[in-house]
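First, the structure itself, so that you have it in front of you.
One chain of protein is taken out of this complex; the other chains stay put.
Up next, chain A:
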Amino acid sequence: MNVCARAVAGIGALSLASAALAQVEDIPPGWGVAMQEHHFGTLLVDRFEYAWSDDNEEALVWDFQGWYGGDRQRVYLKGEGENTQGDGEDAEFESLDLLYSHLIADFWELQGGLGYQGGLGSGDHPERGFAVVGLMGTLPYGIEVDTSLRVSEDGDVSASLEGEYDLRVTQRVILQPRAEIELAGSDVEEFGVGEGLNSTRLGLRLRYQITPKIAPYVGGYWEKQYGQTADFTRDEFGEVEGSGVVAGIRLWF
């Protein structure tokens, strides 16, 4: 599989990097290296929440990212999706990306790899694959952003931009505004995507850090669709603007 090949290539690159160890000549081989290079991995479930929308829909929503690697090169797995409750359908991944990531500046990583959208093993949702390029990092003022540009297997181009900010109210209470914008280069009716600005989504979450790794939260969101995307939704008798409340937990491993 393509995905696997990419992962293997990425991990290969990582081990190659770690092989470049500082050598001191005329030290007997077998003494080892004075300081080892280390690799790490982590998984952050940024959002794992239950959402109640103002049009009486309920959904389980998730958004996670994990990585493994060194200081400059890493392999990322990112996933975002939801399972609408009571619609008789299985969960859908809005995106599931496997990316190679390279540190290009102190606060910025350039990422590229493969993406997937669909039901992951379920026939309830249409599927498509992407080539993904992204830029992830922190803007001045500590605003964390994750952008990605996608080209689907059919050549359809789309982009997304996410930003969030942690405002520390106390050592444990953190207010997090977040914003998400989706754009597309062409109409893809099957996925309800219209050309141009698709949607914006704003959220505000207040979390309580029991430990830095476990933080339950409550919050709310507002979202709106635009243009052809909104029309596609209307055709399906869906709401193009709405809001909701959420309760969830942020986890970190």
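The criterion applied here is as follows: a residue touches a chain if its C-beta (ideal position, glycine included) is under 8 Å from a C-beta of that chain, and two chains touch if they have at least 3 such contacts; residues count from 1.
Following the convention adopted for this analysis, contacts and distances are computed from a predicted model.
Missing chain, UniProt protein name: "Copper-resistance protein, CopA family", from among "Lactate utilization protein C", "Copper-resistance protein, CopA family", "ABC transporter ATP-binding protein" or "Phenylacetate-coenzyme A ligase PaaK, adenylate-forming domain family".
Across the interface with the omitted chain, chain A contributes residues 18, 20-25, 27-28, 30-38, 40-42, 71-72, 103-107, 138-142, 167-171, 212, 252.
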